[in-house]
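Read the structure below first, then the notes.
Every protein chain of the complex appears in place save one, which is left out.
Per-chain residue numbering starts at 1, and chain names A and B are given in the order in which the chains are listed.
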Amino acid sequence: MGGVHPEENKLSATKPIEVFPLPQKVYIPLSQSLGAPSKPVVKKGDTVKVGQLIAQGESFISSNIHSSVSGKVSKIDDYPDASGYRRQAVFIDVEGDEWEESIDRSPVLIRECNLSAEEITARIKAAGIVGLGGATFPSHVKLMVPNGKKPEYLIINGVECEPYLTSDHRLMLEKGEEMMVGISILMKGLGVSKALIGVENNKPDAISHLQKLAQSWPGVEVHPLKVQYPQGGEKQLIKALVNREVPSGKLPIEVGCVVNNVGTAFAVYEAIQKNKPLFERVVTVTGKAIPRPANYLVRVGTLVSELLMQSGYDENKSGKVINGGPMMGKALSTIEVPVVKGSSGILVMPEQESRRMKEVNCIRCSRCASACPMGLEPYLLATMSSLSMIESVENERIMDCIECGSCQYTCPSGRQLLDYIRVGKGAVGKMIRARSAK
Amino acid sequence: MNEVILYSLVSLAGIGSVMAVVLYFVAQKFKVIEDPRIDDVEASLPGANCGGCGFAGCRNFAEALVKNESLEGLNCPVGGSATMTVVAEIMGLAADASEPKIAVVRCNGSRSHAPAKVVLDGVSSCAFAHSLFSGESGCPNGCLGLGDCVTSCQFDAIHIDPQTGLPVVNEKCVACGACVKACPRGVIELRNKGKKDRRIFVSCINTEKGAVAKKNCEVACIGCGKCVKACPFEAITLSNNLAYIDFEKCKLCRKCVAECPTGAIHELNFPPRKEAAPAEALTEANG
Partner (left out) sequence: MNLLTISGSPHVHNDQSVKKIMFGVIISLIPAMLVSFYFFGLPSIILTLTAVISCALFEFLIQKYLLHTEPSVTDGSAMLTGLLLAFNVPSNLPIWMMIVGSLVAIGIGKMSFGGLGKNPFNPALVGRVFLLISFPVDMTSWPLPQNFTTSLTDVVTGPTPLGIVKEGLKKGDAMADLMTQVPDYVNLLLGNMGGSIGEVSALAIIIGGLYMLVKKIISWHIPVAFIGSVLVFAAILNLVNPALYVNPLFHLVTGGLMLGAIYMATDMVTSPMSALSMIIYGVGCGILTVLIRVFGAYPEGVSFAILIMNALTPILNKYIKPKRFGEVVAA
């Protein structure tokens, strides 16, 4: 149902993962996952090692944060996040590269894992692993299945349906074996016997590589999928792989599925088998305004500007810098923001592509409605939202919108549908909160 | 011929009287007994249905007033104390005199004071822009200038000045508070109108540290506290790097205005000062 097919532009698909040089200074934000910000456990002047816990997740939905470098904590202060709002961050001056002794830095593959499900969940929680697909939902929460629900499938998201981005693609090619171990650990943690890896057909090398590896892992299947945006959306992927629809407002566990990203599976491997918490990730730096697109293995807290300079960023040729892909990414107001656990890529658009087309009247062509993967009517939601018809948009199920942007992408009138829908979602959200407060 | 006229007259009259009787009994049967004061109170209200009182319309407000049997917590911001006195009379109560109020925009981050560092390309909605980013100037508290307040205003009392990009309130404002609710950043506040429309207020709500705030906007309140010391009436408080003037305590002496190093404190509708140049330069900058 629905969906669009934007130009893929996977400029960095053939670029192997490069280890990004250590920065001079890192800024590690304390809110890097969905849920409450983490509480710092270090203070100004402390010396930290790579992988040392610097902030603890305290509420149910929150995650631990570890230092990505070794050095001295220069201060704990506010620093702008991707949207320009200042949030608490730990500033560390880098000195050397001294890792915690407990981390196994050898490249040897460890296949066996003898931990129990509870131990796995605890280790994942301790390592601060969050969903690396972009939503940064704390991974240990996904492993804690609510009472009365029984997971049947572990679904591994290797779709990477966003144009330009290639970090998951490279990871599947280069770290496929580790990923398989990670998947088997997640299966054990969940107590399921089947794992389905969904990969789109535009990555044939990754598909054949993973299929070969999957032969030695019983229960793991690799499913090639038709190329379609937004297939990487949790609900869309479940529909494509097991043909079940997650009911409106419910989680995937409702239909017996738990979805994790390939990056998350790799992070789980490292956390469990190598005792390495999550403090670095693969980030794609790409875009038509970038001379040298690349996939970097970056320490969390490194500034985006440093990544861009390494790839030959020219501020006079760039009109827009996006944290993430072109369909769902967030435009940055400054490039002096740190890489976080959820940063999958940095996309730089040239000046001429960074502005929207002129908005004209809706011609009621219904392309938005046929593109909507959730079966909504974006033209209606946008119009009602702009007229503040809050109750009506709620009845039209505006909260089901996954903000994939397919409607706006496909609109021939250049209408800013998703902007208006977000206005409406904000207002409906407010209304729902007010209602539940009563 | 005559017969025709006669028959039609008689039959029409017959139908008419039967209907009248039916209508009379139906009206009796379905009569809603309502406090007659509701109608009186409603008649004395401005009838703009602005929602400024917190009710859906004037009728609902009147119902609430009569039901409550007291004026506590209920006020018509549009009609002000004059209307509330009339309402109190109708209900046989004493009205508490509330000073007339007006909406005040507490941000002076105009295009020149807080230059844009990025360009927004999207719908003209403050609510959306607020969720998207910190603002073109980088100030996370300041006015976004996209006019949610203007669309919320039923009285044509607030407009965006094309020069500064900031909203300006005119004399049509009835302090209904719609703009206060519409602003996602809480830039607008209802303050006492003041004698002769004279008002003094801190035209900034930025709570960042002084240096950070100043970097984005040259007329930001930097939380230095000079005004607090200057105020002889203890009307100014400082919290979160931000000064706030309590309009109930302020006696409009203007001492703080001259003291502010960034010109964040505004005075409105005062006669020009006789003193030296710096103060004049300030009032000029404040527009």
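Here are some notes:
As a working rule, a contact is a pair of C-beta atoms (placed from the backbone, for glycine too) under 8 Å apart; a residue touches a chain by one contact, two chains touch by 3 or more.
Computed from a prediction, not measured in an experiment: that's the story for all the values here.
Within the whole complex, the absent chain has one touching residue among A:L237, A:V321, A:V340 or A:V428, and that is A:V321. Within the complete assembly, A:M357 is the residue of A:M357, A:L387 or A:I432 that touches the hidden chain.
Summary of contacts with the chain left out: across B:M91, B:L120 or B:L166, the touching residue is B:L120. Of A:G96, A:P204 or A:P412, it is A:P412 that touches the chain left out of the display.
Take chain A: the residues that touch the chain left off the picture are 1, 4, 6-7, 163, 235, 239, 245-248, 250, 315-316, 318-322, 324, 326-334, 347, 349, 351, 353-357, 360-367, 369-370, 372-377, 379, 397, 400, 403, 405-406, 408-414, 416, 418-419, 422. Contact residues of chain B toward the unshown chain are 116-122, 128, 132-133, 136.
Quick note on the criterion: only the chains that are shown with their structure count from here on.
Taken in their complex, chain B has these residues touching chain A: 117-118, 121-123, 125, 127-128, 131-135, 138, 140, 208, 212. Looking at the complex, you find that chain A touches chain B at residues 78, 80, 83-86, 330-331, 333-334, 354-356, 386, 416, 419-420, 422-423, 426-427.
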